[in-house]
Each structure stands twice: as structure tokens, then as C-alpha cells.
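Let me begin by handing over the structure; questions about it come next.
Here the complex is missing one protein chain, while the rest keep their positions.
In this document, chain identifiers A, B and C correspond to the written order of the chains, with residue numbering beginning at 1 in each.
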Amino acid sequence: MRKTTAVISLGIIIAILIATALLIHPFGHPPSQMDDYIIENTQSETGANNAVTSVVFDYRGFDTLGEATILFTAVTGVVMLFRRKRQPTDV
Amino acid sequence: MTGTIFNIPFLAVAALVGIALYIIISQRNLIKLVMGITILESGVNLFLITLGYRAAGIAPIYTNAPEGVMVLPVPQALTLTSIVIGVATTALMLSMIMLTYRHTGDIDSEKSRRMKG
Amino acid sequence: MSKIVRTISNLLILFILTFGLYVIMHGHLTPGGGFQGGAVFASGIALLIVAFGSYNIQKKLKEHHFSILESSGAMIFIGLAFGGIATVFFYNFLVGSPLFGHIPPPGSNPGDIWTAGIIPLMNIAVGLKVIAGLSVIVLVMALASSKIEIEE
Partner (left out) sequence: MHTLVAHSAILIIAIPLLAAFLTPLISRVSKKARDILVIATLVFVEFLVIILAKDIYLNGIHIYTLGASSPSLTIPEHYMVPVRIILEVDAMSIFMGIISATVSLAATIYSISFMKEETGGDRFYTLLLLLVVGMLGLEFTGDMFNMFVFLEILSISGAALAAFRTRFADALEGGFKYIVISAVGALVILFAIGIFYSQYNLLNIAALAQAMQYTMLDKIALALLAMAFTMKLAGVPMHMWAPDTYSVAPAGTTPMIYIASQACLYGLFRTCFTLYGVTLNTATIGWIVIIIGVLSMFVGVTMAVHQSDVKRLMAYHAISQSGYMLLGVGVGLAVLGNPEALASYGREAMSGGIFHIINNALYKGLLFLTAEALFFRLGTRDLNKMGGMCRNMKYTSIFFIIGALAISGIPPFNGFTSKLMIYESVYRFNPILSVIAMLVSIITLASFTKAFQAAFTGPALPQYKDVKEVPKPMLIGMGILTIIIIFFSLFPGLIVNSIVNPATDALINQATYINAVMGGL
């Protein structure tokens, strides 16, 4: 029973994936209204030659803050998991 | 449907994601489960990066840039974010598996499982 | 690890760390940035851990050193973002100022390091954070796994 459900759902998902791959825009010709603005204005607005870095730290800097936070969270989590077990008294 | 033949990168994405989901559903070994998630992540990252490719484009960096159209910068930034997130998730999952192994001596999801129902 | 590995990694480590710092510093001009450079740098530290053993490394580089470094990097990053709050959070307030404030000529150019405002500073902050974060993950997991071996 469980196996059948798994197989059916996997089949549906693979069908969806292939449909996506066939329906999506032709490879190499994406729409680019937002990115064209960035490519044109990165030098005058941020002064960075590297458009990717200007996206990472300026246009979408908040995402990067979140990303740095995720790394911080994971490090905190890993250190927390492997913390030394001390006696409760000397916390 | 024109240009289907050029959509091979997207089909590769579909293959990667499909394989990954198969692994996630079928495998009982926890390490293999994490591998499945990592492959899924690679598939999605590949998807994002292929979205941004423009035919015959150059990297969107003006330092000593040759003439030509530039590929889209935003998908590259998104992929960078996604990769770092993937590293973070994988690290945490593997740590949990290490500790589970210490407790139960097994990394089989059925045998190390305590809670049911 | 064997003596050969240790000697070679002693040789290589300098180049890896330098390259990591280069990638961090030139993030706004060439491919790379804080995350990529930080990862390169941290891979150097991972090489040290593999070559010399986590036990020997943690005598010199304690986990809490990395934690402090990571928190500081994060604080600098969010501090730079707060720096623009007179206008808007994350506003690039250094463009036009003497510090990293040059505007490059439009189009292809040879690259001037004093450009891009807060971006190079953020690259450094993120670089510190990633170096510390990835190193501490590798170090802690290596220590934990060697402990398992000792117990059994």
C-alpha cells in the first residue's frame, strides 16, 4: 500500500518535472526586465564592476543577511548539538 | 514548443530532481537520505543557474570585459544563497545523524526509530 | 597523516589562505566575494585539520575563538546595513565618499579597488563569518567523530 502510493506520487512528480522542462522558456533566451536594469545600472548606482556582487550585497543585500544568518544558525546548532555535558551546577 | 531540443539542460534538472526524490522516498539509510537531499539541492541549483543563461553571454563583470551580451546576474546570486543554505542544512543533518548513531548504534531509519503512531 | 602530507600541506596552506583573502578582497571586481573566498580560506583550515589531526589543531585554535570571530563578522555585517538607516536599511551610504566611494567609468574598465561603497567592507565581514563558521563546523565534527573512535 505504502509502496504503491510512493510509486504513484513519484510518477506524478516526474511527469510534472518533465512538463516543466518542456514548457519553460527556450534555453538561452530568458525574459530579462529586472536583470537588464541591474546590468545597466550596477556601475552608476553601486560602483561595483561585478554585477553579481552588487546583486548579492546591494540590490538583494537582505537575502545575503539572511543567508549569513542561516550559516550562523547552522554553526550554532552544530556546536550546540556537540556541546560538552557539564554538571548542571556550573552552567 | 519550439526549441525543445535546446531545453536539454532543463531535462537534466528534471532527471536530477527525479533521482533525488526517488532516493529520498526509497532509501532507509540516513546518510543516503542526506545524499538524496543534496542531489535535490544540486538539481534546483542547476535549474536556477540555467534560467539565467543568455545565448553567447559573458559573465556580468565589467572588469576587462569583452564585448557581448551579459548573462543574468540575479540567478547567480540566488544560487549562491541557495548553496550556502544547502551547506548549512547538510552540516546540521549530518551532526544529527552522528549523534543518533552514538545513541542507537545504527543509521537505518527503521531500526533507529523510536517513536511511532 | 604521514609526513609527506604534512610537509605538502605546510607548503600549500600559505597559497590557499592568500588566494582566499584575494578572492574576498576583490569580490567587487572579479568573480568571487565573501562567501567564495571564505570557503577557500576555510578549506585551507580543513586541510590543516586533516593533515595534523583535529586534536592537535584544537590546542591552537579553540572553538570559542571561531565563535567570537563569527559573531564579530556578523555584527560588522549587520552594522554596515544599519549604517544606512538614516536613509534606508542597507542603503549604500559610502558611494561617493572617499572610502571605497569611486565610481568606475561605465562599460569595460581595468578595475579600481576603491569602488563599490559598502560592498568590499561587507565582503570582508562575510568573509570573516564564513571562515569562522565553516572552520568551526569542520573542527567540531572532526573532534566529535574522533571521540567516537576513542570510545569504541
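Throughout what follows, contacts are C-beta pairs under 8 Å (C-beta built on N, C-alpha and C of every residue); 3 or more make two chains touch, one makes a residue touch a chain.
In this text, all values refer to a predicted model and were calculated from it rather than measured experimentally.
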Quick one: which of C:F15, C:Y55, C:F89 or C:W114 touches the chain that's been left out?
C:F89
For the chain left off this view, which of C:I78, C:I103 or C:L143 is in contact with it?
C:I78
Determine and list the subunit A residues touching the chain excluded from the picture.
16, 19-20, 23-25, 30-35, 37-38, 41, 58-63, 65-67, 69-70, 72-74, 76-77, 79-81, 83-86, 88, 91
Logged for subunit C, residues touching the omitted partner chain are 64, 67-68, 71-72, 74-75, 78, 81-82, 84-85, 87-92
Where the missing chain touches subunit B, by residue
17, 24, 30, 33, 37, 40-41, 44, 47-48, 51, 72, 74-75, 78, 81-82, 85, 88-89, 92-93, 96-97, 99-100, 103-104, 112-115, 117
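Here, only the chains that are shown with their structure count from here on.
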In angstrom, rounded to a whole number, how far apart do the mean CA points of subunit B and subunit C lie?
23
Approximately how many whole Å separate the CA-defined centres of subunit A and subunit B?
10
Residues of subunit A that touch two or more other chains sit at 43, 49-50, 52, 54, 56, 64, 67, 71, 74-75, 78, 82
Going by the contact rule already set, what residues in subunit B reach two or more other chains?
59, 61-63, 80, 84, 87, 91, 95
Which bits of subunit C are touching subunit B when the two form their complex?
29-31, 33, 35-36, 104, 107-111, 130, 134, 137, 140-141, 144-145, 148
In the complex, subunit B residues that touch subunit C
59, 61-67, 80, 84, 87, 91, 94-95, 98, 101-102
Touch list for subunit C against partner subunit A, complex
27-31, 33, 35, 63, 67, 70, 74, 77-78, 81, 89-90, 92, 95, 100-104, 106-107, 109, 111, 115-119, 122-123, 126, 129-130, 132-134, 136-137, 140-141, 143-144
